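Just dropping this structure here.
Excluded from the complex is one protein chain; the other protein chains are retained at their positions.
The first chain written gets the first letter, and so on, giving A and B; residue counts start at 1 in each chain.
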Amino acid sequence: MSTATAPNYELLQQEGLETSLLEISMGPHHPSTHGVFRMDVKLDGETVVELRPVFGYLHRNHEKLAENMTYLSSMPFTDRLDYFNSMTNNWAYALAAEKLIEVEVPERAEYLRVIMAELTRLVNHVTLVGFFINDLGALGTPLMYAFREREKILDLFEQASGARMMCNYFRFGGLRNDVPEGWLDRTRELVDRFPAFLDEYEQLLCENEIILSRTQGVGNLSRELAINAGITGPMLRASGVNYDLRKVDAYGIYDRFKFRVPYTDGDTGDCYDRFMIRMLEMRESVAILKQALADIPEGDIIGKVSKVFKPKPAEVYGRIEGPKGELGFYLIADGTTKPYRYRVRPPSLINLTVLRDMCLGGKIADAVIILGSIDIVLGEVDR
Amino acid sequence: MSFELIKDILIATVPLLVIFPSLFAFTTWMERKALARIQNRIGPNKTGIPCTRIGLFGLGQPAADGIKMIFKEDIVPRGADKLFHLLAPILALIPAMLILCFLPLEFPWGKFMSAPVQAFLLDSAVIFFFAISGLATLAIFMAGWASRNKYSLLGGMRAVAQMVSYEIPLVLSAVVVVMMVGSLNAKEIADAQTGFNWFVFTPWGLAAFVIFFIAALAETNRSPFDLPEAESEIIAGYFTEYSGFKFALFFLGEYIAMFAISGLAVTLFLGAGDGPFLTAAPWLSVMWFIGKIFGLIAVMIWLRGTLPRLRVDQLMAFAWKFLLPLSIFNILLAGLTHFALDARVAATSDAILYSIHASHTHSDAANHDHPKPVAGQKEAVMGALHYTDKDWMGAMKWFSKAALKGHAQSRSILGWGFGIWAMSLIVLYVMAKGLDNVSRSTAKPREYLYAE
Partner (left out) sequence: MTQEITFWVLAVIAVLGALVAVRRRNLIHGVFALMIFFAALSGLFLLLLAEFIAAVQILVYIGAVGILLLFAIMLTERVTGDDARDITSRGSFWGWAAALAVLVFLLLPAIQSADLAQTTQPHNPSVKALGQQMMDPYVITLEVLALLLTAALIGAVAASQGGEKTKEDIDDA
């Protein structure tokens, strides 16, 4: 474990033994910044003494665009926020808008929403773990194993919505269309097989000597800092806070399912915890999926709602427990067909704010895996 | 300058310059295929015979890669030191090629020619091997420095620190073998291991082999020690700014170095060209040698496909706090046990030889009065003779035959031998475990809480 910290470095400077710092601009084109993200790093040898995250390279004016089109028209754009998890993005936006127009969501649609959201969580976590081990230097093998499972889920998404990643499947008051025949059976089959994959993955990764020594004690995030910085999602739970919106808000029909929320005792909050919490969460997602697939009723897929509507002036906030953390949409309606203000609370961006605090004093290799363990998607960070 | 000399030089070097680069091409294909299988992929399978649809399992891939590399644009950064940028890949290849000459390869066409096929039958080949293989460090540093790129510089600095650190356990583990054979000559070391007397079969040889192989991984920048070219951290390390044929040269140099260092491991520990059916077909020797090299390379590929990378400080701690003390301890243990064993067994086998000699002279003198021969005595004598020839495996075979027939002295020899071997294995294991506990921070899996 590295013990070199910034104060040590200052001591060296005072002594008159100053070594020249190496300033590196990691990114925006770098294999492990997960997109067009840049870290201005100052290195003393291999030790990070200063780090400045720079983002905005993928800014697409998402919020302003949404203010200039009808409510429903921005639904496809939410797919592009966190392009791994279009289904949950859709849901968060739909939740916010449904508060404006007060529409009843049919039972079957609620169940399908949960199924889609939990499948998305599996996709996100499995990909994240793959990329994370890749950042640790494994030559793509865990990533390929992860992608094998991800592809199966994306196939299901394609059958249901017609698109693998940009699903655009949710509508206000329900879903765009019902799932095709046999889809539920295929999903059941996948869900039944998934624990075997998780067993294999855990066996290969969780007790690997190098992974343990590389991730434990690296990028510690204290409970206090995590709460103060507004960290949410698996990262917050890895720092020892038991907070899951599926339990807290019980949005949708989450109160009907039995599942547990894994979290730590908050002593460490390091990269290993963040990695493990996600591994454990996948098992809970599988449990939810099994219950939802067993109970799903027949029926309508969407409530009565027109495509263009004029909600009464109001302010609403809809939030869900996205795979990366609390994803929220804040809408101000002014009585027209377009929102007056449309604001996204992106978990990626807010979780990223503690990057510097976690990286200082570590090695440059640590900075890479800490970034990997935060789980960002630049589409959501920059919007 | 005679024509003969030039001929000799050509005979000695051309096979190395032809065989190993071709093996390199095959190895890249093998590596891609093996990694692909590890990763649930198929790997190259289309590139076979051009203009046909015959894929040949992608065996044409190395050729296609080579052609691509040659025709790619050679990019030199504006700020780069142009001379050094050009020289570095060449300098990376030269030492790798040069050390191949020290391997005791015996090509089958050797007996048809007057000149020696092995290039350098140097008296101190092992030292030369280490001396020249260390030069690759310079090439890597040169590349990192000349590219005038910070990632390259970091990669170069990492490479120098890593290779200097791991050279020490590498050399120290080879010392065990040099000590046993009493020679630095690669040929003599190879000869000492004929008849399956491979050093890897002894406890100290096994430990030394494991240390050597780990250090060799670090020397050749292979996973999990591929820090100088760590993709997720410093792009491609020292060859970030290389493209086209210069990049190919680096690649070639790296693989040739892999062959060379595996070749040295085979020479030192795995019995060089020794193997079955050699009496029937001596030309198999070179096949065994290259086959063993490929065995080691397969393990390297396997590790590359399955292990993540260490961190800089862990890498250094592993070399200095674990491998170095263990290899020094191993030398000590090898010396003690080997000479203890040797003294004991030598005394007993002398006693066996002496007793038979005495019985013969006695029977000559007493005429017709044969003493009753002890059961298994003949085998014991064979064992003792093999032992004096330093053919441990043969000696063990004969001694165990004798012991089965109830020969007491052979039993005691075997008991001693196995006792000391088992003891040194245990001691080595305990030592390794202890060092591991001391040098490594305690990282272990954790328990997690659940909220209903």
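By definition in this document, a contact is a pair of C-beta atoms (placed from the backbone, for glycine too) under 8 Å apart; a residue touches a chain by one contact, two chains touch by 3 or more.
Every value quoted in this text rests on a predicted model; they were computed, and no experiment measured them.
For the chain missing from the display, the contacting residue among B:N45, B:S183 or B:S243 is B:S183, taking the whole complex into account.
The chain not shown here is touched by just one of B:L103, B:M157, B:I413 or B:A432, and that residue is B:M157. Looking at B:F24, B:F128 or B:Y151, the residue that reaches the missing chain in the full complex is B:F128. Not every partner is drawn; the one left out touches chain B at residues 1-2, 5, 81, 84, 122-124, 127-128, 130-132, 134-135, 137-138, 141-142, 145, 148, 153, 157, 160, 164, 167, 182-184.
In this section, only the chains that are shown with their structure count from here on.
In whole angstrom, the spacing between the mean C-alpha positions of chain A and chain B is 47. Note for the complex: chain A touches chain B at residues 1-2, 22-24, 30-32, 43, 46, 133-141, 144-145, 148, 206-214, 216-217, 242, 244, 247, 260-265, 268, 272-273, 276-277, 280, 363-366, 368. In the complex of the two chains, the chain B residues touching chain A come out as 35, 38-41, 150-151, 153-154, 158, 223-224, 226-227, 230-235, 304-314, 440-441, 443-446, 448-452.
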